[in-house]
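With one protein chain withheld, the remaining protein chains of the complex are depicted in position.
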Amino acid sequence: MDPILKVIDLQVSYYTDAGRATALAGATFSLNPGEKLGLVGESGSGKSTMALAMVRMIKPPGRIEAGQVLVDGVNLTALSEKEMLQARLSKIAYIPQGAMNSLNPVTRIGSQMTDAVRAHDRGASKTSIDDRCRLALESVDLKPGVAQMYAHELSGGMKQRVCIAIGILLKPKVIICDEPTSALDVVTQRQVMETIDRVKDQIGAAVILIGHDMGLMAQFVDKVAVMYAGRLMEVSTVSQMFTDPIHPYAKALISSLPRLDNKGVFQGIPGLAPSLLRLPSGCPFHPRCSQAMDICRTDIPPSVTLPGERAVLCHLFSEKVQL
Amino acid sequence: MTHLLELKNVSKVYSRGLLSKIATTALADISLTLESDKPTIMTVAGESGSGKTTLAMLLLGFITPTTGQIFYKGEDISQLRGAERMTYRREVQAVFQDPFAVFNPFYTVDHLLTVPINRFKLAKSKKEARGIMTDTLEAVGLHPDDVLGKFPHQLSGGQRQRINVARALVLRPKLLVADEPVSMVDASLRASILDTLRGLQRDYGVSIIYITHDLTTAYHIAKSIIVLYRGNVMEVGDVDTIIKDPQHPYTRLLIDSIPWPDLSRRWGETEIKAKESDISDHGTGCKFLARCPFAMDPCQNPPPLFRLSEYHAASCYQYEEQPGLPADQLSSVLPV
Partner (left out) sequence: MTTAAISQPDVLRPGRFTLVLRYLRRNLGLVLGLLIVLGLMVFTVHGLLTVDPKGAYPLAVRPKLPPSLQHPFGTDFFGRDLYSAMVVGLWQTALIGIIAGTLGTTIGVVLGFTAAYFGGIFDTTIKGICQILTPIPAFLIQVIIAGSIDKREVTIYTMAFIVLLFSWMGPTLVIRSQVLSMKERQFVLVSKLSGMGDIGIIFQEILPNLLPFIAAALVGQVFASMFASFYLAVLGLGPLREPLLGNIIWAAQSQGAFFNGWWWWPLIPAGAMVLILFSLALINMGLDELANPRIRRTE
């Protein structure tokens, strides 16, 4: 099966008054149709930048320096503005953080959905648009009557499901959800995630879930990618990540998670994430790494592909160091 | 022996509308006591709309109860004046959810600490004040030189939240209300901030009321737990027992929906019977009736608490064989 999404060496920088910050230092990964990828990392690790770069919504002073984003064979970074406008929502959909608070408060839900469709297909007939909207609302388990309501009449969970509905209106191949449930209760969160699962099956899309709740990742995704200081430190399947993480940062992250059998034992990761303006030399994690070697201070580790669809960015696994 | 804190049949009802008053019960009749000689950490858990924030505001004296009274060291807090009020204000402190919003953007972070020191005259000179600030910052795990003199936006979320805890600690409170103190902090830093809070109870004898919707953190820090749903107590008792083996259908649903970072524990074993948004009937029976898979006839009347063991009680007719627990004796089922 050919991957539906291929990100190749994506690089993004921000040019600020204080210098150039490397937000994304070359990300490479791929996704098959129907697969779910979880993108985790601390704040400032580059996860939202990755999402914005994939839909080409990086605004100055940020810039995509290099790289390709191939969705269904089409390289999004090479498209013109106009073509990209068409590609957004129809090929790749992005549901940003806090989307539910960005619904237009003065127009009905239905007209917001209609606007989204019209922007891609001016000539579509009213009935075909209405049908699309109704189907989208049904997929997220909302009654068609919701189209006549205003945003403030809906609860948090319902608003988030509306945002998902808007995201799937044009049956995109890739759906990116950035912290879709951070403001929702545990039970509503479960409902919304189950909705995303169902919807993904219906339209055969791949899903990227961005967040920092490892528990949510464990319950929902197939693959997990851990980011740190703009780099993908480890990409593994979800069972590999939670039972046998290999990158020192991923290991520390997993062992700091609270579990039912380790009450009262707190294990944080000492130190702070580096500023993107002043990244450490070599591997960005080496100041906090319990297994740092001399080479980690000088050389950026290569990305090594291991059997079982794993990729890891660490000198511990590069051939040079293997004795 | 007067209790440190006593809530006697406290409730809070909001009514809207000019002609036809629509009443929303934020918190229904709740009674609670906390002792001063046994500092403990108690969790009040619930989703949004459960009444937990209302409870925090009532305890801090920012809103007044519709019925019932709140006593601090035997005195009704709404009647306190002058020096006694200042004592109450000093000894009952809070840490809030948003680490950034508590800072006045005009000042450096020092301002957050100097204000209470000045207001409560904790230091006789600037040097002494600075000493208190450095000591307290170190007690919460910060290097004073790293944070003093800086503006809030120059520090990380974790550092800001620790300064918030320091602000509360400076006043040497007896009771600390922590309203979602780590939910807006990076997951990797939560553990250490919770550890700091636990240290307050252990080393400074502070009783903590930890309010949250995140049962995983509650499990790790608290001893007792009260589960609220739409203003009513659903289940109460020892935190280990309730989280490992919940008896109330709502608590079961809650625990079941927690995404544990553990692949062997899949969420969603209980089905979600009805979505919260579809409920329009706010009737007079058990608050959980519309979503409860075990709904029975008696549930049309609000169920009282039934005692299931020494430190466990649930408000559900499934347990009506068990001895009833009068609402004002709620604290007897809380371990300390």
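Going in written order, the chains are labelled A and B, and every chain counts its residues from 1.
In this text, contacts are C-beta pairs under 8 Å (C-beta built on N, C-alpha and C of every residue); 3 or more make two chains touch, one makes a residue touch a chain.
None of the values given here were measured: they were computed from a predicted structure.
> Of B:Lys126, B:His143, B:Lys244 or B:Arg266, which one is in contact with the hidden chain?
Residue touching the chain left out of view: B:His143.
> Per the definition of touch given earlier, which of B:Thr2, B:Asn104 or B:Ser332 contacts the omitted chain?
Of all options in B:Thr2, B:Asn104 or B:Ser332, contact with the hidden chain holds for B:Asn104.
> Looking at the full complex, which residue from B:Gln93, B:Ser257 or B:Ser315 touches the chain that isn't shown here?
Of all options in B:Gln93, B:Ser257 or B:Ser315, contact with the hidden chain holds for B:Gln93.
> For chain B, enumerate the residues touching the unshown chain of the complex.
Touching the missing chain: residues 60, 62, 86, 89-90, 93-94, 96, 98, 101-107, 112, 115-116, 119-120, 142-143, 145-146, 154, 167, 171.
As a convention for this text, only the chains that are shown with their structure count from here on.
> Whole-Å distance, chain A centre to chain B centre, using C-alpha means?
Whole-Å distance between the two chain centres: 33.
> Okay, in this complex, where on chain A does chain B touch?
Against chain B, the touching part of chain A is residues 42-43, 141, 154-158, 185-191, 194, 212-220, 238-239, 242-243, 253-254, 256-260, 263-264, 266-269, 272.
> Which bits of chain B are touching chain A when the two form their complex?
Within the complex, chain B contacts chain A at residues 47-48, 156-157, 186-189, 191-192, 194-195, 213-217, 219-220, 240, 243-244, 253-254, 257-263, 265-268, 272, 275-277.
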